[in-house]
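A single protein chain has been omitted; all remaining protein chains appear in their positions.
What follows is subunit A.
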């Protein structure tokens, strides 16, 4: 085995990717916990953590660019590095959605919810399952698990559509309209996070097969 330095750097950059995955998923979970419990302090903590996620994404990009420039990888090695950049971007966007949920939590404040948030919780749990599963699939390079994620994404999309539609049908006072908008936006952020999980599943297919796959139509 030659190119030990390259192998070492490749492993290091993949560990960075796993770190940004953990940080972003944790951030999304914390944001949702803050939303459910109307915990403003926790919501503020999510906004603070996002800076760390953004910096880590930049570090990953810089490291990958240096590796490409210095080691001139080809074939699977090159795809692996490109996929790391793309997956890190998806994870950074999940961190941004966590921030959006945190901001809506602050906006809603201590007002009681205008309707049950159970459907939103269901969407959230499915999305978190998808995100945890894509990290596993990535570590194991398991395309079967990656395919299952796309199926879950369809369920999340359907739930989002129904939940937002039900929120729009509610008869509420003028003061409560703003909360309906916030709740709809929280739904949209969860649904977009699930989309990013599907994107990463597609990146995994590209890495392993060398072709582009659309897993979710």
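Keep this in mind: contacts are C-beta pairs under 8 Å (C-beta built on N, C-alpha and C of every residue); 3 or more make two chains touch, one makes a residue touch a chain; residues count from 1.
To be clear about the criterion, contacts and distances are computed from a predicted model.
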Open item on the list: Leaving aside the chains you can see, what is the UniProt protein name of the one that's missing? Options: "NADPH-dependent FMN reductase", "Phosphate ABC transporter ATP-binding protein", "Oxaloacetate decarboxylase beta chain" or "LVIVD repeat-containing protein".
Closed with: "Phosphate ABC transporter ATP-binding protein"
- [ ] Would you mind spotting which of A:72, A:151 or A:166 touches the chain that isn't drawn?
- [x] A:72
Task: In subunit A, positions touching the absent partner - done: 1-3, 6, 72-79, 210-211
